[in-house]
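Some notes on the structure that comes next.
Only one protein chain is missing; all other protein chains are in place.
Per-chain numbering from 1; labels A and B assigned in written order.
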Amino acid sequence: MGSIVSLIAVIVLILIAYTGVKAANLHFLFGVVIPYAAVTVFLTGFIYRILKWASVPVPFRIPTTCGQQKSLPWIKQNKIENPSSPFWVVVRMALEVLVFRSLFRNLKTQLTDGSRLVYGEAKWLWLAGLAFHWSLLIVLIRHSRFIFDPVPSFLHILEQFDGFLQIGVPVLFVTGVVLLVSVTYLLIRRFFIPIVRYISLPADYFPLFLIIAIAITGIEMRYFTKTHIVGVKELVMGLLTFNPKTPEGIGWIFYVHIFLVSALFIYFPFSKLMHMGGVFMSPTRNMVNNSRVKRHVNPWNYPVDVHTYEDYENDFREKMKSAGIPVEKE
Amino acid sequence: MAKFTAKPNELSKIDYTPPKTHWLETPVEIREHMFCHAAKPKDLETVGFPYGREWRPNDEDWKLPENWKTIIFEGMRSLLKKYRSFQVFMDICVRCGACADKCHFFLGSGDPKNMPVLRAELLRSVYRGNFTLAGKILKKLAGARKLTANVLKEWWYYFYQCTECRRCSVFCPYGIDQAEITMMGRELTNMLGLQIGWIAGPVANCYMKGNHLGLEPHTITSSMEFFLDDIETITGIKIEPTFNRKGAEILFVTPSGDLFANPGTYTAMGYLMLFHELGLDYTWSTYASEGGNFGFFTTNDMAKRLNSKIYAEAKRLGVKWILGGECGHMWRVVHQYMDTWNGPADFLEEPVSPITGTRFDNARATKMVHIAEFTADLIKNSKLKFDLSRNDHLNVTFHDSCNTSRGMGLLEEPRYVLKSVCNNFYEMPEDTIREKTFCCGSGAGLNASENMELRMRGGFPRANAAKYVHEKYGVNMCAAVCAIDRVALSTSFEYWVPGVAVCGLHELVGNALVMTGEKERTQDLRLEPLPGKEVAE
Partner (left out) sequence: MRLSDILSKNKSALLDMWFEVMLKAYPADTAVFMRDQKKQFANPVGYTMSSELEKILSGLIANAEINSFTPHLENIIKIRAVQGLTPSQALSFVFLLKDIIRGQIKGDMSVNEHELKEIESRIDSLALTAFDLFMNCREKIYELKANEARNMTFRLLQKAKLVCEVED
């Protein structure tokens, strides 16, 4: 149900861009106005959300410790899983962000099982998640060839690696394929793994469909219609230099592509996609486990009513005396 | 649900599969044996909690205050501004499902709303509907829903089916911690007086009398006599502990359960014997006679109010530092909260073991040392003599308590102590120990009797692992550094794995400890004959 709504939403977006460009000739709207608006919404929204999170205090030091603490010098501490200094927190976070260490934990127990491979899904989630995020990043970096003139050398190197298979003309980029395959897997698991299907909302399907559509239109332009690259670069450079123009000869599919990307950018700050920023702000992961070493201050700490020792002794003085327990006032 | 309803269908046509609806549309069914009784009004009034009243969870009408929705929304708004954890965890879950099968309650019940992600979504759905733009516009499409009495009941039902064990948080790629969300959920229900009796009673007792059981000072001292007598019977040594003694070097704080509950008392006997043998200059306190903190299962303020007694008493007595006994949530509180709430403890000194001279650098601000750290250091420095054969009748395994493993990282210290005091130690399977340990199923104030079925379900994953080592290695004793574990695991194992008993770490220390001037021991701390010392019939 949620998936159908999301799929329809993405199809509607495609149709809007298609009719807008093809029938109504709104090249400027779709090529210039909407991309500008999308980037503006994305940047302000993203920054707003981060600032909003950052403005909320972290009253307590609550890391989830996943290994041995630092205590006696002869007991080996697990510095990564139970960091006692900021440096190791950085390492912990880096492993979390770069290789999804916590998701990997599922896999670890998997491997120690030894016998047959019984629960493959946890592994695939980790692998697909990792493949998806990394290929998305590389694809994004590759796109920066549209905004640099001349194209910097690191991009050439990256492209060479990415195209190592040397298939086809233009050469096939592996990341494009990996992106499409992994994102499709992430979608399919939401259909076929019952407990994941049970927890999935339209908000989980929509970005997946959107990214699939973006990837397909992108691949289509590179390998099949072979879009008018010079024109596209001209358009993008125009946007960047605030001298927007919509060169002739760019096919409608490009406008669909850039419209979907704009939709993703606009959707981003309002959605769970903000986990991109949020992962860095999670107190259970980004804190040092040194609460007994260094006092953590709660900015909103306020005094509370307590039942003092004096109150207590007043309640029980006679009983305490008869039990031989020392008292303050005889 | 009626108790037993026979269905006159043909057997093969009976289908028990519940109707398939989306969770947002599946109303909660408050089932007998799964929840705890409501709090007594007087217990809530004692500590100034609002809306104390007579109500029953399975009643249709919960007698909510007129403006309850406003109270909840204001409460949520305030909590979102106070806790970054809450705000971030409401926003960033991608529902990947990595946590779904990590919860002992889900594994034991198969109830989808026991999946950590869904338990959090119960609250998130209302958050989205009222605090986010997308939720306000897209409503159900954004997974948002309205706050209704039924939703509130669902919160209550499931937030009191979470033991705040944090196992889900270990597997979450963003570290989203259901314990944190449950704590917020319980803050909210508490604003409407929807507390459970099993928590509210101990809280009121602890506030007024210093401990969960509500024991008055003279009862504490006289009850201890019983096991001091037992120690004398076993060792021939008469121990005379002191209470509320000013000028002692160390204040010792442990959960009150250790003083009265079996098998916790055997652990307390172990403490007493150890301290006596060391000649430690320490004192117990009747005012701060509770290490545990059931306030932690109600509101942040309440937890802080109860916890304040420990530092206050340390200051009054003029001790140098504090030693803490074996307890799970007590140590989460001491390790992650106490200094922040009630510190700085600048009236204390950095803890130094008077026996070994070891400086406990890892506790230099909070100035409270875990007894497993303290004892491990003694053993490492060869300050104790043990006769391991006295534990030879036991094949021991170790249950990591949720709070000390995932809220502190105390993993190797107790293992080192265990291996030093007994010959037969076996680990449970890797997926079920250390940071991946399974909860006893009764933590976070859920160890009542009326919800025994819930506890047995939640306890099954842990008991199942114990059963494995019981069958494979003949394990007959499970050590745990938590007072709730000692009671709850005893019960859970009695049902699931008869033949495995539960003890504290220091019971085994006490068994093996060779004391100066002791007579030849023939009994262990439970007054059972030692191996080879059975009296011939």
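The rule is simple: a contact is a pair of C-beta atoms (placed from the backbone, for glycine too) under 8 Å apart; a residue touches a chain by one contact, two chains touch by 3 or more.
Because the structure is predicted, anything quoted here is derived from the model rather than measured.
Asker: Please pick, from A:W126, A:Y198, A:Y255 or A:F316, the residue that touches the omitted chain in the full complex.
Answerer: A:Y198
Asker: Quick one: say which of B:N262, B:N381 or B:N423 touches the chain that got left out.
Answerer: Here the residue in touch with the unshown chain is B:N262.
Asker: Quickly run down the residues of chain A that touch the omitted chain.
Answerer: Residues in contact with the chain left out: 109, 113, 118-119, 194-195, 197-198.
Asker: For the chain that got dropped from the picture, name the residues of chain B it touches.
Answerer: Its contact residues with the unshown chain are 1, 3-7, 11-12, 14-18, 20, 31, 33-34, 100-101, 106-112, 213, 215, 219, 222-223, 226-227, 257, 259-263, 265, 429, 431-432, 449, 452-453, 456-457, 460-461, 464-465, 468, 487, 490-491, 494-496.
Note that only the chains that are shown with their structure count from here on.
Asker: Need the CA-centroid distance for the pair chain A / chain B, whole Å please.
Answerer: Distance between chain centres, rounded to whole Å: 34 Å.
Asker: Flag every residue of chain B that touches chain A in the complex, lowest number first.
Answerer: Touching chain A: residues 22-23, 48, 80-85, 87-89, 91-98, 100-101, 112, 115, 117-118, 121, 132-134, 138, 141-143, 166, 169-177, 180, 207-210, 216-218, 221-222, 243-246, 286-287, 300-301, 304-305, 308-309, 312-313, 316, 334-337, 339-341, 343-344, 358, 360-366, 368, 373, 376-377, 380, 405-413, 416, 430-431, 434-436 of chain B.
Asker: Write out the stretch or stretches of chain A touching chain B in their complex.
Answerer: 1-2, 5, 49, 52-53, 56-62, 64-72, 74-76, 78, 81-82, 84, 96, 100, 102-103, 105-106, 109, 112, 122, 125, 129, 193, 195-196, 198-204, 270-272, 274-275, 278-279, 281-285, 289, 291-298, 300-301, 304-309, 312-313, 315-316, 319-320, 322-326
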